[in-house]
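Removed from the display is one protein chain of the complex; every other protein chain stays in position.
Moving on to subunit A:
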Amino acid sequence: MNMVTPRPPHPDENPAGIDLPLDPLPGHSSRGRLERVLRRGEFAVTTELNPPDSANPQDVYERAAIFDGWVDGINAVDASGANCHMSSVGICALLTRMGYAPIMQIACRDKNRIAIQGDVLGAAAMGVANILCLTGDGVQAGDQPGAKPVFDLDSMSLLETVRIMRDNGKFLSGRKLTTPPQVFLGAAVNPFAPPYDFRPIHLGKKIAAGAQFVQTQYCFDVPMFRTFMERARDLGFTEKVFILCGVGPLASAKTAKWIRSNVPGVHIPDEIIKRLEGAQDQKKEGKQICIDIINEVKEIPGVSGIHVMAYRQEEYVAEMVHESGVLKGRKPWKREGRADDQIVADRLEHLLHDEPTQQPVQLVEKAAR
């Protein structure tokens, strides 16, 4: 007999069996792991999946697999930068199928309130536990500048809409939901764009509208972020919301300059560009800058985690998380069970064993017998 060493119990798995979905916890609004990690007071790490321009589910699985065991949530972006990609609902469907914990982004640019409320219900039914409410970039930034911008809701009224659906069990119209969506609500903040003195107050507005966690825009200017956090702390917002600081590696000084002048809302100070330009290996230096920034922001009181946006450098996410040591030895859970997993397993069992044939002719014969 060979001894099987028992796996140490993980706080984010169902004690009755790892194949079972997580039980709801008191005070939690979702059953997701991200909310559990944050409410437990652990430093959370989220990242972003680069959405494929393809109809192949394997592309999504491969892109998600490189984050295995390193992140607590994966953002499924909704046509970021107004560029057309696989939809966030589609990515979430694939990710939840594989047991990942996606954070579904909803941008107000492409859908009106009718479509959005339907998507929220659909996503929650698929097992999406986290929703991030965004306004979205203008269509002029993307590859289809002639598209009609919708902007029926804005990020704030979107937050409120989903909160009403969850807490009051109603659509915006007042029509009742039989099962409200259990989701952890997120929003985005950008402390690095004017009006700087309004930004912390604006965060308060988002909290009032329903935000439970926020992810910030890329942070390359730590002193500016520190000032923002000080203001947010003074206003008492850090008690009410989990703030995840957005970080990411810059591939080169050229990319940094391009991002600065072409991506709306990203602020990159000159020192960062100078540091990149002075380096032998710019890519490596970009990664090092990111790790340095992570190490600085993790010490700022009120920061509950980081959101790593490594566009086209996803393979470095694990490395950067490891080298900065933000997880403190914690291993984020990789996959989780879904409420309907058993139904899917039963169906497969049924197809494989119980009913060997489904040919129409034979079905008719069987019925006639």
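The rule is simple: a residue touches a chain if its C-beta (ideal position, glycine included) is under 8 Å from a C-beta of that chain, and two chains touch if they have at least 3 such contacts; residues count from 1.
Assume contacts and distances are computed from a predicted model.
Just go with whichever of "Heme exporter protein C", "Methylene-tetrahydrofolate reductase-like protein", "Radical SAM domain protein" or "L-serine deaminase" UniProt uses as the name of the absent chain.
"Methylene-tetrahydrofolate reductase-like protein"
Kindly state which of the options A:22, A:37, A:209 or A:253 is in contact with the chain not pictured.
A:209
For the chain that's not shown, point to the residue among A:23, A:62 or A:143 touching it.
A:143
Considering the complete complex, identify which of A:19, A:59 or A:152 is in touch with the unshown chain.
Only one of A:19, A:59 or A:152 touches the chain omitted from view, namely A:152.
On subunit A, what residues meet the omitted chain?
Subunit A touches the missing chain through residues 81-83, 108-109, 113, 135-138, 140-149, 151-157, 160-161, 172, 188-190, 193-195, 197-198, 201-202, 204-205, 208-209, 217, 262, 264-265, 267.
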